[in-house]
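What you see is the complex with one protein chain gone and the rest in place.
Now for chain A:
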Amino acid sequence: MLKSKTFVKKTRSGGIMKIVREHYLRDDIWCGSEVCTECKQEETVLQKDACIESNLCSFAHYLLPDTNIVLSQIDILEDPLIKNVIILQTVLQEVRHRSAPIYKRLKDILHDKEKHFYTFTNEHHRETYIEREQGESANDRNDRAIRISTKWYSDHLNNTPTDKRLKVVLLTNDRGNKEKAEESGLLTYRCEEYVKSLIANPELVDRLALTNDDKNEITSSKVLFPEHLPLSRIQSGIKSGTFQQGTFRASRDNYLEATVFVHGEGDDSTEVLIQGLQNLNRAVHQDLVAVEILPLDQWVAPSSVVLQDEGPKEDDVTEEEEAELKSGPSGAASRKPTGRVVGIIKRNWRPFCGMLFLSQIKEATRHLFTPADRRIPRIRIETRQAATLAGQRIMVAIDGWPKHSRYPNGHFVRSLGSAGDKETETEVLLLEHDVPHQDFSQAVLSFLPKMPWNITEEDMAVREDLRNLTVCSVDPPGCTDIDDALHCRDLPNGNQEVGVHIADVSHFIRPGNAMDLEAANRGTTVYLTGRRIDMVPELLSSNLCSLRSSVERLAFSCIWEINDKAEIVKTRFTKSVINSKASLTYAEAQMRIDDANMNDDTTKSLRGLNRLAKILKKRRIEKGALTLSSPEVRFHIDSETHDPIDLQTKELKETNSMVEEFMLLANISVAQKIYDEFSECALLRKHPAPPPSNYDILNKAAKSKDMVIHTDSAKALADSLDAAQVDGFPYFNTLLRILATRCMMQAVYFCSGMDSDFHHYGLASPIYTHFTSPIRRYSDIIVHRLLAVAIGADSTYPDLMDKHKQSALCNNLNYRHKMAQYAQRASVAYHTQLFFKSRGILNEEGFILFVRKNAIIVLIPKFGLEGTVFFENKDKPSPKLIFNEEAPSLTVEGHSFNMFDKVKVTISLDASNVQHQKIRMSLVEPVVRLLFQTQSLCNYRDPMVVNFHEVMN
């Protein structure tokens, strides 16, 4: 039967369009139940003995939730206990329309065979399709459709033999809908009612999202926050320019401060400062908000106070803190555009990891949850299993933030395991950094080559045979995913031939298949201390693609002819087959070069490479490439317990820079080639020059030692950093370089057709890309594909040539890279804690890296560890603090602290608080009367700590 659906909609250009869709009704849509004898279905989803033990429904029944239940209580539906649920098409469509993530979760449940969730296409069923009636809103129509379908199911199941008779329970929280359903004789419960009646799992109640009714009970009626404006007002405000739209970014150091990043036209974007609880107005980190810029006389400067929300306290206490906040520096120059949040355009809530902060009242069921991410506010949840959950890492979802509640309301989602457990902690940091780390799905694995795998005749025919070359690889110890190998040999004409051979991953990962999509989503391999989360399945990463010694491997080679002065005479690219003669570690390679007795081909090749690399490096530095510094640490992990047993800062050998030099050369050569060939869609990497204001901190620091740092160009910066030496303070230069690293911008991937500035500031190269690590970076796979097309070795595909799709891919890759870096740092931080746990208390020397209004930040070079030493304490009277913003210096009880001052601190693990274990740092030297350094935080997590290699290359 044919019906037509008609609706009118507004087009983007402002016109109004009538749209008519044909809608076919069928009579062959089955009910999906095992008991049904009428329906001629081949497979049934809903079980015969659909039994969820409940006080309310002692009989077998199917559940039929309405849209709002699915949207708000998806956590409940995901529980293994809840089975035999009918999801109507109406509900599915509405969910899809309103929330993409929940739709995806619902789809996952529907695909899970164990859950027995059935989709009933009621909109196409002849008996359950309804048309919207005059004067009926779309919501009312959908509610009616749900009721009609429930009724149909009840009647339909009534036709079965009595002994097997099943009932259908409609779950709805909508009062009107419930009444109407009861009128027509349907069995209806509110979700809370039903879940509370379940006998098998009382814990499920904790997962109930709090709905409007419940919120009222919890909080006092005192209104704490201004009302959010409705979306229509916000939109018209943005249009007229009274409001700005931007991403809300909470401050890590100060819970009463945040910035809103307003995306302007093109590169023109500004940051708006938000201060105080009222102005923050319930925005949560990463939300898309509308802000109103305050008048100029209310603008403030960002405070340099470090403030943390200290658990539950009376709401008015915060006012004092706010007063304190406001008394910050009022120099007109440092004032920033300040605003307040007037409304939320889109919440960006996800389940947050963290721990429960138990209520002092023993019997209480309401507790505060402290997220691991300091930028997320505490969340109030209701649970009856607080005692069990204490000491565990749990996930909590936010349900809402009413205007009279100090904290948002949420509900418990799941437990990750006990805190301090290495597995749990790793899980937490992977989740917190949005690192996809599930095992590869069957679909992905199905695209792996069949084992045993061999190089076929066809492969050999299209590839250059380089098996006879003396190729070797140099990597860190323990590396199993070797993606680059090198060779160097003398040519008859006196020049040298140098080859960089990169694993040919794009041969195995074909565009568009499940493995490719998964790799594109993951973007990068994530290296945690003691664990690696692969971008491609292990068979490829550690075996077929890895250029191990003495096996034949497919490679993508970049071969130069280089003269004696290390100038490139000729460059060519080819797909090849190689057979690496040796996989060396940096130390082994260094040893071979240094050992005069060794004169085999591999060693000769290495010496040739090393000689050329030195010339290349020198030339690069002359051109203005930066050598910055960052403290990097490496753990020695016990092979049995996987606990860190020693910690050392990474040491760079000559061979490290040898490999790096040739990788840079290959990357630059490839970048030029793909850009020449595809000027619109080459995937490149750029490193923008930082704005001059970024160097403020560096300039101030240098000034304190009577030095001047020139920052007008990369070359000037490099030269003045080289010149900056203080007698008797050898580490000063390194400290300065650490600071300089933090002034840098983040290097990013981009599509050449979407940008005009290609310059790589740090490497002083006009063009750059990533070609040399396709096993661990997806960007390199794309570059491989582009290069393969450029040399005619492979065919192209539409997405590769689409600059908008490329650009979207770049955004994902940039995001994944950033998150991977954060996850890596967090992992190091965690292992540092483990390390100090086993070491006990240590006294170490450190240097002051930054001076804040109420604290100093100390760097301990030996461990590459950074920590904050506070001079304030909530419980004791504050010491006399004088903060000089210009120097910057902080005078505590007569002793002044300046940048780069040497201090001695005691480091120990503060395990007293299970919630957040932290490394405690307290001042030993100079001795300040009244020591208030109560807490300090291990700061690897801080995004300010930027690793030089991560930023630049």
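Everything that follows uses one rule, which is that contacts are C-beta pairs under 8 Å (C-beta built on N, C-alpha and C of every residue); 3 or more make two chains touch, one makes a residue touch a chain; residues count from 1.
The rule we apply is simple: contacts and distances are computed from a predicted model.
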Its UniProt record identifies the chain omitted here, from "Protein transport protein SEC23", "AP complex subunit sigma", "Exosome component 7" or "Histidine-containing phosphotransfer protein", as "Exosome component 7"
Touch assignment to the omitted chain, from A:201, A:242, A:796 or A:898, lands on A:242
Answer key for A:18, A:40, A:450 or A:565 versus the chain not shown reads A:18
Note that chain A touches the absent chain at residues 4, 6-10, 14-16, 18-20, 131-138, 232-233, 236-237, 239-240, 242
